[in-house]
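Notes to accompany the following structure.
Yeah, one chain of the complex is gone here, protein chain that is, but the others are all in their spots.
And now, chain A:
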């Protein structure tokens, strides 16, 4: 209603106490393609949907390695994401040079959040139009953070951002309590399944998704396509043994029924119809 009067620049409050430009920036994140993250005590997995605009082009890079112990997945204006990744890399490398020690991920996200906040309080700037899922390791273990264009940041056990992320979030909400003690491989599998949820029936293949892992003793790296395809095949075969179910909710039950021998899969997730 009154939105249009108070949304011209970021330094104008609305009568209801909102900054519309910041909220519009958060909309941009929702329009980007999905990115999800989840973590256990020792590992963090990031995964995202990577669809190319057309067959001729390559797809957008959405996961960036920031340091051996930190990586980031973005959703929204990928150009903004690239610039912020460069900033993060710069901060990490400066810290490592001065202190010969990795920058704790908790401090990096605060610096990132402060940087985003500046853009919400200068009339000649605009907020960054990108949401960042920051995955990293520090002294206190594995962490997953979400950095918002508003300058807020939160720590998560698991999270999904971007378009159709609600489907992934629903899946993650059902299973997140087990993540803390999950093995690395189970975490990757859960990430892929969560990504599949956002595809709404489209077939999940390794050329439309990217997966990255960081963990204790495992520096941040993006899994190569063949590995990802093998992992997908492993649980998709299992899924095809059962009669194909229309509801996304069945996917969780199907792999538990097949029993990949992974202890974390025990017990069917409650169906919420």
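The definition used in the following text is that a residue touches a chain if its C-beta (ideal position, glycine included) is under 8 Å from a C-beta of that chain, and two chains touch if they have at least 3 such contacts; residues count from 1.
Everything below uses one rule, namely that contacts and distances are computed from a predicted model.
*Asks:* Name the absent chain by its UniProt protein name; which of "ATP synthase subunit a", "Proteasome subunit beta", "Myotubularin-related protein 6-like" or "uroporphyrinogen-III C-methyltransferase" is it?
*Replies:* Spelling it out: the chain absent from the display is recorded in UniProt as "Proteasome subunit beta".
*Asks:* Among A:98, A:123 or A:226, which one is in touch with the chain left out?
*Replies:* Result: among the candidates, A:98 touches the missing chain.
*Asks:* From the list A:14, A:78, A:111 or A:157, which touches the chain that is not on show?
*Replies:* A:111
*Asks:* Among A:123, A:140, A:200 or A:226, exactly one should touch the missing chain; which is it?
*Replies:* A:140
*Asks:* Going by the touch rule given at the top, which residues of chain A touch the chain that is not shown?
*Replies:* So the residues of chain A touching the unseen chain are 97-101, 104, 106-107, 110-111, 114, 138-140.
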